[in-house]
Each structure stands twice: as C-alpha cells, then as structure tokens.
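With one protein chain removed, the remaining protein chains of the complex are shown where they sit.
To keep things simple, chains are lettered A and B as they appear, and every chain counts its residues starting from 1.
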Amino acid sequence: MGKNLSALVAHIAVIVAIIITLGLVSAFAAGASAGQGSDRFTGELEEGATLRILENDTAIKQGYLKELLDAFNAEYAEYGITAVDANMDQYTDLENDGPYGYGPDVLYQANDRIMRYVDGRHIMPLPVDAIDCLDVVGEQAWMAYSAVSDGQTNIFGVPVNIQGPLLYYRKDLLPENWEEEWDDDENGVCDIVEYWTDLYRFSKQRKEESGGTQFGYMRSFLEPYFSVGYLYSYGGYTFGNNNTDPTDIGHSAGNAELGGRVIRQLASIMDERCIDDSVTTGAYSALASGEFFATITTPDVYTMFVDEMKADGYSDEFIAENLVTADIPKLPVSGDLEDESQGFIESKMMGGVNGYAISSYTDYPNAALAFVNFATSYEMISRRNELLGIVPARSDVASDVGGLSEVINANLEEGNIVVMPSIKENAQIWTPLQTFFQDIAKDPYRTPAEYKYDTLEKIKAALQNVDQQIYDAIFTLQ
Amino acid sequence: MKKIKIKPQKLFNVAITYLIILAVCFIFLFPILWLVLASFSKTGSIYSFDGFFPTEFSLDSFIRLFTDTDLYNYPRWFLNTLFIALMSSLIGTTLTILTAYVMSRFRFKSRKTMMKMTLILGMFPSFMTMTAVYLMMTQFNLINQQWGLILIYSAGAPMGYLTQKGFFDTIPSSIDEAARIDGASNFIIFIKITLPLAAPMIVYTLLSSFVWPWSDFILPQLLLKNKDLYTVAVGLMSLDDTEFSRFAAGSVFIAVPIVIFYFALSKFLISGLSAGAVKQ
Partner (left out) sequence: MENLTKQSAKSKIVGFFSDRGRKISEFFKSLPQRIKTKFAGAKEILYEGNGKVRASMLIMGLGQLMYRQWAKGILYMLVQAAFLAYFILRGASDFIGFFTLGTQESNAWYGIEGDNSVIMMLMGILSIIAIIFYAVIYVSNIKDCYVIQCAADTLKNPKSFKKELAELLNQKFYKTALALPIVGVSVFSILPIIFMILIAFTNYGGNIVPPALVDWVGFDNFGRILTLGQFAPTFFKIFGWNILWAVLSTALNYFAGLGLALLLNKKCVKGKTIWRLFPILAYAVPGFITLIAFKYMFSYGGPINQMITDAGGTAIGFLDIDAKWTARLIGLFANAWLNIPSSMLLATGILSNMNSDLYEAARVDGASAWKQFVKITLPYVLFATMPVLISQFIANFNNFGIFYFLRGGLYMDGYFLASDTDLLINWLYNMSIDNNYYSIGAAISIIIFIVTSVISLAVYVLSPSYKQEETYQ
C-alpha cells in the first residue's frame, strides 16, 4: 500500500506544486513589470497607421464622413496613415469594447457619453498645446469636455457642434393681422414666437376654434432633454457646483416649481399626446399638414420637416419662406403663462456638445490627434455645417454662417443652453425625471378631483421626490 | 325526422365556429396590419394615414430597403440572419433530440438530478449572465464572429429538451426492445427506429430553434460589433427614429422565411405528429 500511496501523493504533489509556483510567479511578475509609463502623445506620427473612426449615422448618410475620410487620407498619404469608417453602432460603448480591442480609435459622440469614459481612463486626456482649435471654441464648450483627473484639469474631447433646441413654426399659419394684434413690443416680430405667454394664448385660441383638431405649440413632455429646461429657467439645476457634484441634486431648487406649472399649463393647450411620445416622430407631418403651428426640436432635423412639406405639395420657395426656426421664446417672471405683468426672463434649455475623443486603446494616439485636428479644422467644420445643418462649436465658422448658429453659440456662452452634465451619475437622472414629466403633463387631463399638481406646493414636493429618487439611484446601493 | 331537427343547430354551430375563428384571425392580424400598411404607404409614415389606410400605396419602402444599402444594408443583414439561424437550428436540433431521447430512454445515475438542474437553470435571469457570456467570448476571440453566436444558440438549445422528452416518453419501449432482441445497438435503434418516428417532433424543434436566433437581438447586439455582421433584428433596432418606413418594411419582410417554412412543413408539423406516435 505504501508504494501505491506515495505514487498517488507524488502525482498530486507535482501538479499542486506546478500550479502554486507558476501561479505565484506570474502574479509577482505582473506586479514587477508595471512601471511608470510615459506620455503617449509624442508628436511623432505613427507611419502606416489605420485609424478606425466612429461617426454618427447622419454624417454617414449625408456623405460627410466619406468626404472627411477622403480629404484626410489624401492629406496624410505621405505618412501612410489612413482613416476608415469604424463600421460600428453610433452609440457604441467604449467601456465594453475598448479594453478587449474592439473599439474605434477616434469617436464622435455627445459630451455626456464621452465624459463617462474618463473615470475608467478609456479615453485619452489631450495635450492642450496640440489642439488647433483651442482659441476659436467657446469656453462653455470646453467646459463640457474637461474634468479633473490625477490632480489636474484635463481636456478629453474636442467640441464639434452644439446641440440646442429651437422653435420650429409655420409663418403662414400666424394670424393675418398679427402686426396689429400680436406685436405689443413693436419689434416687427410676432410676439407669439417670442413669448411663451403669447404662444400659450394663441395655442389655446387655435385649439378652441378648431374644436380640438388643430394646435398651436405641441411637443411631448416625455423626454427630459426637452422638458427639464423649464425647471432650469426658474432656478432648478441637475447637479450642484456646475453640474459636477452628484451629492447636490437640485431639480426642486429655487422656484423650479414655477417651471412645473408652466409645463402643466402648456400641456392643457395640447392634447393627451403630450403625455407619451406618440407625437415625437409624428411632429414632422403634423407641422407640414398644419395640425401643429409650432414645435421644439434640435437643429439637425430641419430636412425632415422640409421633406414632409414637399410630400404635402408645397413648393421649395414656400417652404424656405414659411418654415421658420427661431430661438426659444421668453418665459414670464411670474411663472404663470396667464400673467405677463412682471416682465420676462430668458428660457433655459438643456443642450449638449458633440465632439471627438481619442480612445486610450488606440495604437496610434498621435495619428488620431492629427485626425481630430484635421476634422475640426475650419474647412471641415464649415463643410459639416453645410451638409448636416449642425451648429458649429467653432466661433469663427458660427459667425461666418451667422443666423441661428450665432444665436445658439451666444445662448451657450450666456448659460441659456445648459450643457448636459458630463459626470457618470448623469445616467440616473432620466427615469425619475421622465416619470415626473409624464405625471404632470397628464394632470390637466385628470378630473379636478384627481388633480395631483394643482398647487405649487404639490409640484415642489414632487420635484423633491424626483431629487430623492435620483439620489437613491446613485447612492443607496453604492 | 331527427336529422332535420339537428341540422339548423349544426349550422348555427358552424356559423359560431367561423365567427370566432374570424375574430381570432382579426386579433392576430391587426397589430401587424398597420406595419404592413405603413410599409406599403407612399410616404412611409403612419401619421399620414387617411383614417386607417394610407393615402397612397407604393412599393418604395421595399425598393429602398433592398437598394439603398450604404448605411443600412438590409440584404446583408438578412443573409447573416439566415446563415446564423439555419446553422443554429440544425446543430441545436441535433443536440436537443439526442438529449431528449437519452433522457427518455436511458436510466442512469444523476439522471433525475440533471432533469431538475436544467429546470432550475432556466430560472436565472438571462441578462445577468450576459456579462459573463460577453467576457468569455472576448477571451475565446469570438466577438464579431457569426460562429460565436451559432455556438451559443446551439449550446443553449438542449436546455429546452423537456418538450421533446415528453414526446419520446409516449413512444412505447416495446418497439426498441423488439429491435434489441434482433441485436441492434442503441445507436442503431436511435438512428433507424426512433428518429423516423420522431420526424414531426424534429420539424417542430427545427422551427422553434430557428425562430429564436431569427428574432433575438440581445445576443447579436452584444457580440457583433461590425455593422456588416448585423442580424436583421439588430439592424432594425439601430435604425434612426426617422426611418420608420424602412423599419416597417424590414419588419414585414423578416416574417417571410418563417411563413415559407410553415407552408413547406405544415403538413408534417400538424398531422405528422399523430402519424408518428403510437396511440396509448
């Protein structure tokens, strides 16, 4: 027996020894090999690099990406650097793909998405001196892409365009006598599209006169992106300390409940469709058919409205003349759309800044940086504006293009466009807010006995509850 | 005399039956109907309908679906899905039938444990395990590989062997025993006797294990990063909000292979089931 047992033990001992020693050695080796790395932006272009560029679908559809890639490849052919379409979903998550080698080298996404990658070091901090457009992009846009890491403030992305909501309306549907009846400030622009109080009054009138088949302003409140601005306008905010402190959640701060009441009042001049999102994609044809007089959405969908109006048989000239985009109307100080006695304040709206970032998992950081600089050059940005209708973050292009691009840039710098928080915790704000907006938009359609938000106190309490829910979602389980 | 008395009642019975059938068919058709209508409407928008029907009909959506493939390559997605679903269906069915047969016919240690285990395993929320599946596939280098998906679908298929096992349970073992006396091995019995008897069940399994990869979008979305490799479900989900007509046309067309499948196999599937089995 002894011999057999020792043979058995010998076998097991050898196997165990192999596993333990090799395992420990490799664990130690991993620790020892790690040293202090060096800055990867050396300024030396990696020859023969192939850059995988993630762009958004619109840029691909309208042919902008192809132009951009062709221009870049021609320019950098001498270094053997080529840029190609990453061929991935536009909302792809670098945190999932990057570490395993499946992510793009350069990505174009919204600031809230890009800045989510900072904590995990999935995107590179950019060398400030090497960014060409540093001086021509406004401070607020850079703010959206900067964060403190390793004890210093770094820039993680280069702004390309600003996403801010605009009012779209049909000029031909204004009352014929608006110059006499609807221009109290006598500035030659109809008050209906300048002041929420007038837009409200006009909408109410239009709805009543048509028996509930035609509307003035119409837009679903479901999406917090377009609804939270009413809270911002009266002192609410998402996160404290310039949207960087997740422990301070302030949708109920200041007089934010006034914003809630504005939403409730606006909901009453629409119909039930403002509660869910069934008018969101329907807005294009509804504006074209004249069912809606005005709506609010982002600048890049202008062509959708044009297409729908063309389908309804309108001529190009008619559309160019009568489909108008304008700045968001002003809100009454009183926070009551039926009371304009106390004057007006500027509306604040949530917005975003889209831009380029460089993946930390790229093998060619310097070539990638060269691409970002190329893609944010004056020529490429103006071309992007021409093809895609975006609002450039470069002030030089914005002022050359003029019009709404200038207005939106100014709005951003003046703080009337509040950039989406760039911190990771921002992912938790949507569901609680969405629930609240749905609830308050529904209120006018409840029976008076069931009203949940007929007083400002009730709205305030509900907003405090929203803040609590966001806080819970962020911290309770951490 | 009697016959004449029964007739009106029978007629009434038939009428009621057809009425219910019509109602059921309407219920099943209605939600798809507006997808179909939207896909054939000229503007492709459900919002420019005149009442329930589109103002103008056209095939534009379908033509665009198959020709305008720069950004949304539907034909490519379709072929990808077809390949993945067919392969998964073939391999998965083989494994499922084998498992069910063995679990029904053999008695061995840990059999009952295995039966209970498979039941329990289904109770785990599948999305919680997705992280692990994804990480594993990155380690096996099976991201962006259609075979990776086929592997997962086929490997998961035997988990649903209970239906097939129930079927094998109804085939009397006297048939096997007769063959065994003639000296046939279990393998031969399975190939020569059980399989032909189970033909209808195989068809049912083929169909159901085809439908899963055909309409799943969670796994392909997780494992296929490259747009060229997308399946129809992922592709449709990636469509822009403004592409409703394409979405509708794509959703309608995706049903075509399964309907063809059904027509080709319906005889097998329905009446075959009884023909194969032996009555109690």
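One rule holds in what follows: contacts are C-beta pairs under 8 Å (C-beta built on N, C-alpha and C of every residue); 3 or more make two chains touch, one makes a residue touch a chain.
All values reported here derive from a predicted model rather than from experimental measurement.
Visitor: Which residue from B:73, B:145, B:186 or B:226 sits in contact with the chain not drawn here?
Guide: B:186
Visitor: Applying the definition given at the start, please give the residues of chain A touching the unseen chain.
Guide: 1, 3-5, 7-8, 10-11, 15, 18-24, 26-27, 30-31, 34-40, 95, 99, 119-122, 124-125, 271-273, 275-279, 282, 360-361, 424, 427-428, 430-432, 434-435, 438-439, 442, 445-446, 465, 469, 472-474, 476-478
Visitor: By the contact criterion defined above, which parts of chain B meet the unshown chain? Give residue numbers in ascending order.
Guide: Contact residues on chain B toward the absent chain are 10, 13-14, 17-18, 20-21, 24-25, 27-32, 34-35, 46, 52, 95-96, 98-99, 101-102, 104, 106, 108, 115-116, 118-133, 135-136, 138-139, 151-152, 154-156, 158-160, 162-163, 165-166, 169-173, 185-188, 190, 200, 204, 208, 211, 214-217, 233, 236-237, 251-252, 254-256, 258-259, 262-263, 266, 269-271, 273-274, 277, 279-280.
In this section, only the chains that are shown with their structure count from here on.
Visitor: Report the inter-chain centroid distance for chain A and chain B in whole angstrom, where each centroid is the mean of the CA atoms.
Guide: 39
Visitor: List the residues on chain A that touch chain B in their complex, please.
Guide: Counting only chain A, the residues touching chain B are 57-58, 60-61, 87-89, 92, 96-97, 100, 102, 280-282, 284-286, 289, 301, 304, 308, 311.
Visitor: Spell out the part of chain B that touches chain A in their complex, as residue ranges.
Guide: Spelled out, the residues of chain B in touch with chain A are 43, 45-48, 70-71, 134, 138, 143-144, 225-228, 238, 240-242, 244.
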